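The complex appears here minus one protein chain, its other protein chains still in place.
Letters A, B and C mark the chains in the order given here, with residues in each chain numbered from 1 onward.
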Amino acid sequence: MGSFRGHAIPGTFFITMGIWWTIKCTLKYACKKHKRTSYLGSKALFHRIEIVEGIVIICMALFGMLAEQFVDEGPHLALYNYKEGQWVQLLSWHHSTMYFFFGLVGVVNALRLIISSFPISLNKLLLSNALFVEAFILYNHTHGREMLDIYVHQLLFLVVFVTGLIAFLEFLLRNNVTVELLRTSFILLQGSWFWQISFILYPPSGGPGWDSVDHDNIMFLSLCFCWHYALSLIIVGVIYAFVTCFEPISSGHLCMCQYVGL
Amino acid sequence: MGSFRGHAIPGTFFITMGIWWTIKCTLKYACKKHKRTSYLGSKALFHRIEIVEGIVIICMALFGMLAEQFVDEGPHLALYNYKEGQWVQLLSWHHSTMYFFFGLVGVVNALRLIISSFPISLNKLLLSNALFVEAFILYNHTHGREMLDIYVHQLLFLVVFVTGLIAFLEFLLRNNVTVELLRTSFILLQGSWFWQISFILYPPSGGPGWDSVDHDNIMFLSLCFCWHYALSLIIVGVIYAFVTCFEPISSGHLCMCQYVGL
Amino acid sequence: MGSFRGHAIPGTFFITMGIWWTIKCTLKYACKKHKRTSYLGSKALFHRIEIVEGIVIICMALFGMLAEQFVDEGPHLALYNYKEGQWVQLLSWHHSTMYFFFGLVGVVNALRLIISSFPISLNKLLLSNALFVEAFILYNHTHGREMLDIYVHQLLFLVVFVTGLIAFLEFLLRNNVTVELLRTSFILLQGSWFWQISFILYPPSGGPGWDSVDHDNIMFLSLCFCWHYALSLIIVGVIYAFVTCFEPISSGHLCMCQYVGL
Partner (left out) sequence: MGSFRGHAIPGTFFITMGIWWTIKCTLKYACKKHKRTSYLGSKALFHRIEIVEGIVIICMALFGMLAEQFVDEGPHLALYNYKEGQWVQLLSWHHSTMYFFFGLVGVVNALRLIISSFPISLNKLLLSNALFVEAFILYNHTHGREMLDIYVHQLLFLVVFVTGLIAFLEFLLRNNVTVELLRTSFILLQGSWFWQISFILYPPSGGPGWDSVDHDNIMFLSLCFCWHYALSLIIVGVIYAFVTCFEPISSGHLCMCQYVGL
């Protein structure tokens, strides 16, 4: 994955999920608040949406794992090269493992609404698990690299770890819309930071990367990280405002969807 | 901001806010406890106060950002000097970013009482966010400085981080007056520590700064930090005692204010 | 304990307990959910089971302590060798101490159902205590060893510490089946990681251990750790599915057990 594309793909994935989760959770909150009467109906709709969401996540995770394994320079499922006596492409295996845990989230998301005896909030717990595993792998991911490279991955580790904590808190609190929006803003931040990393380490212009031992670059990046966060907060705020404003219309649409059986 | 004034201004800001929040939250608590009858009336008053508070915070944050950018040695909104190939005044940009996040708190404080569909406690969450961002920036703020300088900023980091944790706890618990007072005491501590920093690093007498490699100075400062905390606890206690004693009078005043429509 | 057997025995112990706790807590949850009528009856049964469990844990802990002390190269209860002026086999004493704290869990588990005035959840608290003590000792266990050895013990420390946190959370929340299953999955992980350690440091094939200064080995082990975790999550999931499916049958069996007075 040591390439522009390799960081841009998960970035796109997290930005998409972040925006989608923000919309979904704002809608859910708005529905709950205003239309208690038809709430049960839209609940059934939300269930169907979550099953679809689960399947989409599974597909994304499978795609990620297969891409990591079977691109040209990938390990092709080989773990140890006995001839040369060394591990094969451990970084790709790291990425595959991360994708696998996100795949588990998708599986539980899809199953828990089909099978009734599932403990509630299990999907939140598994999401938090997947994030912690991602943070753990990122922490052990940058042995022997250069300062700038390590620093941008440390920031990534920070955001993933905090997102894991927030998801765990969500699991404990249940139905706290503010915490959910906080999580989606961190998911957005993670996505946009992935993009930032790909631009820093593998400039698409083909030019040389940044000077990796300049302290000023480090100080600028910590600043840049805050701006990404401010941006993701503002995006979440704007989505929230839009959905809340157009909720009467969208809820009408929802009801319509319901009637036509989507 | 590397000057006496640069540290004294945020110090004054935090001390003012700390004292004001202590008074407000004690008053709120006393009103809730004693005069349940006229509570709704004073609630409307508190709402108006909070909108004003929000606007004041926005103004302070804007003033801070503009001052950081447009003082003589400031970056004047330039981020990168292409001619010399280096970043322009990153420390000033750091400070501007901190002010920006506090500005967000002000915006939410003002908006949440105008717009009804805001999730509750969002302002607490954003305050905690602003403090965590401040802590994050402070942590990355002292690359390549001297031991004493680093140490006083580490203590600042500690107090800001803990304040962020307490504000987050407040967001989770809601309406726990003890936790609120704990937060205000930490805000006061932060303000007075900013003043202490400006006296240590930029002595206004014009004399030389402290010996920055003496271990005894470090040990004294950790002591000094505790005394600042003791002082801020005592100030909060005294304000609490005053407000609680004069509450019958002040609440009468409040009611009067209400009637004249302030 | 610096041997294959020394790491495999606690590994087996934790895997057994992990599987048993998963079955027990799933059964408890299923009973609570479906058969409220006969719940009191099965509660009495569960009490008897927990007393047996406590006695089993005590026996295991005693066996561990005695084995550590009285194997050939053990300290035989001697702590300080005055002749040579040095401590005797401190590592064995470390292990004995860990076993002792798990023994305390067993004692409380057995007592709390016999004596009625016990505070509830005390056994959860002591389990969390035993895990934290284990983590503390593991943290101070690897002075002066090689990198690989330290790393596998650090991972063990990580899993034990996190399990302690989860057990403490369980103590605070009470009766949250998801958190209980999370804990059992971490107990399983701990057990299987003990086995992994014994295979890495003392290969039973008699061949040489792994290259202990190769960074790639470290990166592979962090990966391997995640796979162990994935495996233990899947095992817990499968047990949960089995027990929930066969619950009508097993609960019938339980009732039968009750009638015959087991």
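Simple rule for what comes next: a contact is a pair of C-beta atoms (placed from the backbone, for glycine too) under 8 Å apart; a residue touches a chain by one contact, two chains touch by 3 or more.
As the structure is a computational prediction, the values presented were derived from the model and not from experiment.
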Shown chains touched by the chain that is not drawn here: B, C
Selected from C:A8, C:A67, C:L125 or C:V243 as touching the chain missing from the view: C:L125
Which of B:F63, B:Y80 or B:W227 contacts the chain that the document leaves out: B:W227
Contact set of chain B toward the excluded chain (per top definition): 29-30, 33, 173, 177-178, 181-182, 215-220, 222-223, 225-227, 229-230, 233, 244
Contact footprint on chain C, counting only the chain that is left out: 86-87, 90-91, 93-94, 97, 100-101, 104, 117, 119-122, 125, 129, 133, 136-137, 140-141, 143-144, 171-172
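Criterion: only the chains that are shown with their structure count from here on.
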Chain A onto chain C, rotation angle from CA fit, given as a multiple of 5 degrees: 90
Homomeric contact chain A-chain B: same or different residue positions, threshold half: different
Central chain (by mean CA position): A
Most widely separated chain from chain C, with each centre as the mean of CA atoms: B
Centre-to-centre distance between chain C and chain B (centres being mean Cα positions), rounded to whole Å: 46
Shared-contact residues (touching 2 or more other chains) in chain C: none
